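A single protein chain has been omitted from the complex, and every remaining protein chain is retained in its original position.
Take a look at chain A:
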Amino acid sequence: MSTSITGTGIRVAAEGDIEDGEALKVPAETTGHDDAIAVFHDGGTYYALDDTCSHGQASLSDGWIEGGEVECPLHSARFCLKSGEPQCMPATAAVRAHRVEVHDGAIWLHPGAPGSGEEATG
């Protein structure tokens, strides 16, 4: 993985590097954010959320990604990939969503910017 920073966006991967149903964990050292950020690929759309589940100490990038949601590997709490809102117990708090953009053949992460899913161009 090669990352580079332009403006406020961080290039985290080339398009196609993150397979459908997979996620990339971008460490806090790279994002400058207080948590690692997971960048998810769900059916051609990319999303980014804080990586740590709001319920337990688990990495959402290891979760199950499907239908616009990620299911935590530890206790099966589900979060909306777009908003970070919890969809079921045991989570009751949202995880923060971040903006992802796809352009110039790459996936760009904007830590701290409000989230919205970004469709792949290719």
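Assume a residue touches a chain if its C-beta (ideal position, glycine included) is under 8 Å from a C-beta of that chain, and two chains touch if they have at least 3 such contacts; residues count from 1.
Methods note: contacts and distances are computed from a predicted model.
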item	value
Among "Potassium-transporting ATPase potassium-binding subunit", "Phosphoenolpyruvate-protein phosphotransferase", "Energy-coupling factor transport system permease protein" or "Hydrocarbon reductase", UniProt-listed name of the chain not shown	"Hydrocarbon reductase"
Absent-chain contact - pick from A:62, A:85 or A:101	A:62
For chain A, residues in touch with the removed chain	21, 62, 64, 66, 71, 73, 75-76, 89-90, 92
